[in-house]
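Not every chain of the complex is shown here; the ones you see sit where they belong.
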Amino acid sequence: MSTTRIYTLTISCPDRAGIIAAVSGLIAQHGGFIVEASYYTEQEMQRFFMRQEIRADSLPFGLTEFNAHFTSLAKEFDMDWHISDSAQKKRLAILVSKQDHCLNDLLHRWRTGELNVDIACVISNHMDLSSFVEWHKIPYHYVDMSNKESAFDTISNLYNSYQADAMILARFMQIIPPSLCQRYPGKIINIHHSFLPSFVGAKPYHQAYQRGVKLIGATCHYVTNELDAGPIIEQDTVRIDHGDTVDDLVRYGRDIERAVLSRGLRYHVEDRVLVWGNKTIVFR
Amino acid sequence: MSTTRIYTLTISCPDRAGIIAAVSGLIAQHGGFIVEASYYTEQEMQRFFMRQEIRADSLPFGLTEFNAHFTSLAKEFDMDWHISDSAQKKRLAILVSKQDHCLNDLLHRWRTGELNVDIACVISNHMDLSSFVEWHKIPYHYVDMSNKESAFDTISNLYNSYQADAMILARFMQIIPPSLCQRYPGKIINIHHSFLPSFVGAKPYHQAYQRGVKLIGATCHYVTNELDAGPIIEQDTVRIDHGDTVDDLVRYGRDIERAVLSRGLRYHVEDRVLVWGNKTIVFR
Amino acid sequence: MSTTRIYTLTISCPDRAGIIAAVSGLIAQHGGFIVEASYYTEQEMQRFFMRQEIRADSLPFGLTEFNAHFTSLAKEFDMDWHISDSAQKKRLAILVSKQDHCLNDLLHRWRTGELNVDIACVISNHMDLSSFVEWHKIPYHYVDMSNKESAFDTISNLYNSYQADAMILARFMQIIPPSLCQRYPGKIINIHHSFLPSFVGAKPYHQAYQRGVKLIGATCHYVTNELDAGPIIEQDTVRIDHGDTVDDLVRYGRDIERAVLSRGLRYHVEDRVLVWGNKTIVFR
C-alpha cells in the first residue's frame, strides 16, 4: 500500500565482479534513490540475480529514457532485465470453479487496496459465484467446458481482450492445455492443494489422508506443460492429526491455500519473483 | 519426568456403544484412578482406539492380576490391547553412522531424565562416535558392513542379547533388510530426512534443492519392508529460500531431524502410538 | 460440516475415581453412541473436565428427558454441566468498526456452511460495511457512539432482541463497559491484535515495532472487566523482520487476526471451550 511511485528493476545475468557497482553507479549518476535492493548469486551456474526499487521522483526522466540509458550496460553484462512502474497496475484475470475461498480472499485484498492490482475479470465454468463477483462491479464470464478446445480459446480471447497481465487459477478445477501454457509462460499462476511434489494431480487431500501424513500443505506455482511441476513460488504446511477426516483436511486446506496463493501472488505482482530454469528466486 | 508410577492401557477394537463404559467401569470398580484418557473412532473402518493412564497406586493389585480381570472383557469386545508399567523402562538400541546430531540429542534427553528409557547400547558401522558414547558409559559396538548379511545378523543378535525393546535408526545410513523388518514389526523407528512421501531414498536434500521447494522436512516412521513407506509417527517442516545451498538445507535439516525424532520417540516410549494398517493414531 | 445431529455434553467437577465410568455408563445404558470424547484433570485444583459428543439418533429420547436422567448423577459428583444440540445453531451478533478483514472471513465461513451458526445481525459504529453485509441479507445496525452509555444500551437491546448467544468483537474499536462484560460472562469474544500479555491496549503493532520483536501475534479471548486480560481461547504468531514497517505489521496482522478469531470462534461454537478461573480448557 506504498503511496510512493516506484520503479522496480529486475536483472539476471552471468555472475562476475562489478555488476552491482555498474548498475548502482548508473542509477546514482542520475540521482536515483534506491529504496530496496536484493541480490543473489546462484553458485552452480554462476548466475547473478538482482532486484532494486528506485523512487520514481528521484530520477529526472521516465522509463523510456531509463531504457535508453540502460541498454548498453545491459548488453555489456548480457542481462535479462525488466523494469516496471508501480503506477501501472498489473491486470489479473481470475479463473474459478465452484469453491470461492481463494476468490473471496483475493477480492477482499483488492477492494481494501492491500493487493495493488486491477482485476480485469473473473472467468468460471460455473455460475455459482457470479452474484458475489458482480457485487464488486467486476465482469463475470461463464465459459461452457463441454468443448474444451473452444472453451480455452474463449478464455484466451477474454484474457487478450481484457489486456490482462496474469491468469490466476484460484481453484479452477480444469487442466490448462499445453498450448495455453506455452502462450503465457510465467503468466499463469496456480494454487495446488498439496505440498508439492507430494500428491500431484487429483484429490490430494484424499491421498494425504490415505498416506497418514502429519502435516498437509499448499503450493503456489507457475503453470507449465507438466502437471503440477512448474516453478514453485510459495508453499506452506499445517499440522493435522489422526482425528482429522478428509473433510477436516479440506477445511484446513482452504485456509492454507488462500494464504499461500495471496502471498505468492503478491510476490509476483511486486516483481519479486525471478524464474531460472524450473526454480524461482523470490526477493521477499 | 513424572515420578508417579503409571499403568498405560491401550486398546483397539471394532467400534460399538458401551466400550468406554465397560472399560472405565472395570477400572472404577477396583478404585482405579484415571490420570489421562484419550479416545478415537476411525469412521471408515468403524474402529475404536483408546489410551488410558491409571495411577498404579490406586489399584489394589499389579499387572498380572489386572490382566486376569481384563481378559474376559477384552474377549467380549474383540480387543487388541496392551498395558505397560512406567516402572519398566523401555530399552533402546540406537544405530548410527557418522553423523551424531540425533544421537547427541537423544543422549542429552536420556542423561537429563527427560526421556524415560534405558539406552542398552549404540551400534555403528563407524568408530567415529565411540568416545562420545563411552563417556556416557554406554556400550558401543562397531559392526563391519562389508558383508551385509552377517552384519545384520550381528545387529539382530546384539538387539536380542541386550533385550532391547526398540531399535532407533538415528541417521543410520544403511537399508534394513526385509527379514529384520519382519522380525521386529513396530519396533524399528527411523528418521528420514525429508517430508515423506516427497523425496524417498537417497540424498533427499539434493532432491529438494533441485525441485526448488520452499520448505524442507523430516519424518519419523516405523520401518517396514517398503523403503520410507512405513507408518508415519511425526513430521515437521522448516522454511528455506532460494539463497540456501544444499549445505544450508543439510544444516537446517539436522535441527528438524533431531526435533522430529525426539518427539516421535517420546510418543512411542509413552505408548502414545497405535498402528492401524499403514497409519498411526498418536494420542499426544 | 457434520450432517449427523450431535448432542455435546460438557462437564466440570472435582476430580475423583469413577467419573468417566458413571457418565459413560449412564449413556451406554440408554444405547448412547459416543462419537468423540475428551478428558482433562487439572492437577493443582484436582478439577476434572470432560466433553463428549453423542449421536442424537442413538438415544431413545430428547434433551429434556436426558436432563431428567442426568440430574441426580450431576448432583452426586457436584458437576457444572451443559448439553447442547447441534440442530440448535448458536446465534451471533457481530460488532465491527471500519476494518472488515475479520468480518469478511466470518461471513465467508458462514455462507459456505463451514461455521455452523446463524448470524443474527452486524452492529457497527460506522456505515462503511453496510452494503457488504446487506448483500448477505443480514441486518446491519449503525450505532452512534457519541453517547457511550446509550450506545451500549442500544447494543445490549439489539443483542437481546435478536436472542443472540454470543457477541463477537471482530475488530470493534471500542472498549466494552464493565456493566456489559458482567451481564454476558463467557459470551463476548474479542480478537486482540497482539500476542497477549504483550502489548495490551491501543496500537499494539506500533508497540511491537518500537520494541523490535521478531514475531507478532493475535489473541482470541473472552472479554472481562479487565482490559485484554480475559481467558485466552486461541493465539498465534507470525515471523516479521527488521525490514517490515508498521504498515507491514498491520498487513501480516490482518491475516493472523482472522485466522485466530475464526479458530477460537469455532471452538466456542462447538462447545470445545470450558472456562476455569481465568484460563480455558480447549478440547480441540
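In order of appearance the chains are A, B and C, and numbering begins at 1 in each one.
In the analysis below, a residue touches a chain if its C-beta (ideal position, glycine included) is under 8 Å from a C-beta of that chain, and two chains touch if they have at least 3 such contacts.
In this text the structure is predicted, and so the values were computed from the model without any measurement.
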Taking the full complex rather than the 3 chains in place, the copy count reaches 4
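Operating definition for what follows: only the chains that are shown with their structure count from here on.
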Could you tell me which shape the graph of touching chains takes: line, ring, star, complete or other? complete
Across the interface between the identical copies subunit A and subunit C, with over half of residue numbers shared counting as same and under half as different, the residues used are same
Give, as an integer number of Å, the spacing between the C-alpha centres of subunit C and subunit A. 36
So, in whole Å, the Cα centroid of subunit A is separated from that of subunit B by 41
What are the residues of subunit C that contact at least two other chains? 36
Can you list the residues on subunit C that touch subunit B in the complex? 17-18, 20-22, 24-25, 27-29, 31-39, 41, 58
For subunit A, which residues count as touching subunit B in their complex? 40, 43, 195-199, 211-215, 217, 231-237, 241-243, 245, 278-282, 284
In the complex, subunit C touches subunit A at residues 1, 36, 100-101, 104, 108, 112, 114, 132, 135, 243, 247, 251, 254-255, 259
